[in-house]
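What follows is a short report on a single structure.
Here the complex is missing one protein chain, while the rest keep their positions.
Up next, chain A:
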Amino acid sequence: MSQPASAYKDRQFLAVIGDEDSVTGLLLAGVGHVTQPPDSQKNFLVVDAKTETSAIEAAFDLFTTQRKDIAILLINQHIAERIRHRVDTYTAAFPSLLEIPSKDHPYDPDKDSVLKRVRRLFGE
């Protein structure tokens, strides 16, 4: 159902979970934000081959459920692939979850959780 305005009026940041290049580029565009010092939280997470899946899941949880100031969560598709079950079961409207392609992994529409839903609805 549609939420009251309070559910999203404070949401004004974008969050990123991605590889180094994607994060760098998006930060250059000016989406990066670090909260005030006592518990300075970044709104981005750089994932490389050595990053644990649990760390990605923790960041995913942090951005989707704990922080209330994030409107859009961008996640690289190959990283979304690593926590696919979490991404597929995420159905909330806010923050909206967007899978983006990365430099090394071109965009594959068949893996996108939303496009999958679109396909299913139209019976393709």
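For this structure, a couple of remarks:
Methods note: a residue touches a chain if its C-beta (ideal position, glycine included) is under 8 Å from a C-beta of that chain, and two chains touch if they have at least 3 such contacts; residues count from 1.
Heads up, the rule we're going with is that contacts and distances are computed from a predicted model.
Only one of "Actin-related protein 4", "GMP reductase", "V-type proton ATPase subunit D" or "Lipase domain-containing protein" fits the UniProt record of the hidden chain, and that name is "V-type proton ATPase subunit D". Contact between chain A and the absent chain runs through residues 1-2, 5, 8-9, 11-14, 20-34, 42-44, 46, 71-72, 74, 91-94, 96-98, 100-103, 106-107, 109, 112, 114-115, 117-118, 121-122.
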